[in-house]
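Take a look at this one; I'll ask things after.
Only a single protein chain was left out; the remaining protein chains are all shown in position.
Note that the chains are named A and B in the order they appear, and that numbering of residues resets to 1 at the start of each chain.
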Amino acid sequence: MNHKDLESQSNASTKIPILWIILGALGMFLAHYLVFIYAPMETTMRAAQRIFYFHLPSAWLCYIGFIMCAGWSLRYLMTQNPKHDALALASAEVGLTFGVIVLTTGPLWARAAWGVWWKWEPRLTTMAILFLIFTCYWVIRSFGGDNAGVRRFGAVLAVLGAPNIFFVHVAVTRWRGDHPNNIGLEPEMRVVLYSCLLIFIILFSLLVRLRYRVHTEERTVSALSRRLSRIGG
Amino acid sequence: MSAQFWPCFKAILKKDLKIELRSKETLATVSLFGVVLTFLFAFGFMGDPATNLAVAPGVLWAALLFTGSLSVGRTFAREQENSAFTALALSPAPRSAILAAKVLVNIAVMLGVMLVITPLLAILMHIDLSTNLFALMSLITLSTVGFALVATPLAVMAVGARFPEVLLPMVVFPLVTPVMICGVRGSAALLGTSADLDYLAWTQMILAFDMMIGGGAFFLFDWMVSE
Partner (left out) sequence: MSERTQQVSLQAQGLTKAFGEHYALIELDVAWYQGEVCALLGPNGAGKSTLLNLLSTLQAATEGEILLKGKKLTRQSAAELRKEIGFVGHQTMIYGALTAFENLEFFAELYDCWPAELSQKEHQAWLLDQLEQVGLKPAAHRLASGFSRGMSQRLTLARALLPKPSVLLLDEPFTGLDRAGIQQVCELLIKAKARGATIILSSHDLETTQAISDRALILKAGRLQGLHTLDVGQDKGALLELYQGSVN
């Protein structure tokens, strides 16, 4: 990496997306208002149904995070461009964060609806396996050290992991299926759901950007300190 | 595919099989581990005949995964002795030839191990396998192929990693979940304990999985081992 690269790289990621942060913060307040006050009470599930407004957008964004991780990983394998790797890592981290929300809200709802914390049901199982795979990815990236071998290993794992989901899903669906599908939503409920989704998308892209910024800055710092050690030594 | 693929593929395969047949080290140790595992599972799950039939597929496929990850690790430990893999990686051999040969060797070893474990399990748990033997064998073979296709490229990349003995199973097991589900459900259908689908549908699903992973692995492998 030469000086120019270093500078352009740090410039590109130094800007903190203030607007997005404000938007995200206000959005989260709005989401809470909508979910807990605006949304009508559902007749059978009562208050427990409200968890679904957080659960569903999180699940979608978790998937999107992992798919983005796989996509950027594939790009990284082909280009060896460290920025693509940083994007892959950032997507995985944010995907995992939303995954934690899914896997906490899911069982809470399941307890209320089905009377058990966990059911062997396609979407639940797929999410769990996906979550495991990307936890592995994250663990390897965290403890494996920062070298090309570890980055490539993680990338291959992500690329092999994402299409795997399709198989897990099909397999479990054939095995057993029982997830609430096409729940009839009242118009107000729909409004709340889509608003939440939008707000979560803002939160998601904000988090990915911030994490990406951290990773690229880290790399810039280590490149600079290497340069420094070379001048000194 | 480059012209060097077949000669290199054959050379590596010949070399590995020669070493394996000579020392029988991997096959012997992993088979023994499989036998121990089968006994332990049998102790843990033995019950009335109906229970045995119900748990046998799970036991068999769990054993397949455990012995599989062990044997894949072993075949690469051999390459690491004296850093021989370095010479292989520096050679003009196409990466895909190295991968293909290694996958095949792993499949051969794993099938050898399953040949020991499966009848043992049948004996210990009083299960009659003779009626659907061919179907069961094809299910096991395809599962083995799927496992080897996932584990081998990752094992190649883990050569020289910091914690390979934990790394490999940790990463491979979640990735082969489809093989586990299809294998267990498929053999349960064969044994008549599960009616959710007939074994053929499960076999087809493993085959599709094998093809997808195999294609992906060979497509990606050149990029995987570039340092």
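Criterion: contacts are C-beta pairs under 8 Å (C-beta built on N, C-alpha and C of every residue); 3 or more make two chains touch, one makes a residue touch a chain.
Keep in mind it's a predicted model, so treat the numbers as computed, not measured.
Visitor: One chain isn't shown here. Among B:Ala84, B:Leu133, B:Val166 or B:Met211, which residue touches it?
Guide: B:Ala84
Visitor: Which is it among B:Ala42, B:Leu64, B:Ala93 or B:Leu136 that touches the chain not included here?
Guide: Answering carefully, the residue with contact to the hidden chain is B:Ala93.
Visitor: For the chain not shown, which residue from B:Ala11, B:Val35, B:Leu111 or B:Leu129 touches it across the whole complex?
Guide: B:Ala11
Visitor: With the missing chain put back, which residues of subunit A would touch it? List them for me.
Guide: 1, 148, 222, 225-226, 229-230, 233
Visitor: Which residues does subunit B use to touch the chain missing from this display?
Guide: 2, 4, 7-8, 10-12, 14-15, 18-19, 22-23, 78, 81-84, 86-94, 222, 225-227
Basically, only the chains that are shown with their structure count from here on.
Visitor: So what's the Cα centroid distance for subunit A and subunit B, whole Å?
Guide: Between these chains, centre-to-centre, one finds 32 Å.
Visitor: In their complex, what parts of subunit A are in touch with subunit B?
Guide: Counting only subunit A, the residues touching subunit B are 74, 77-78, 80, 129, 132-133, 136, 139-140, 143-145, 148-150, 152-153, 156-157, 159-161, 163-164, 167-168, 170-172, 174-176.
Visitor: Can you check the complex and tell me which residues of subunit B touch subunit A?
Guide: Spelled out, the residues of subunit B in touch with subunit A are 150, 153-154, 157-158, 160-163, 167, 170-171, 174-175, 177-178, 181-182, 185, 196-197, 201, 205, 208-209, 212-213, 216-217, 220, 223-224, 226-227.
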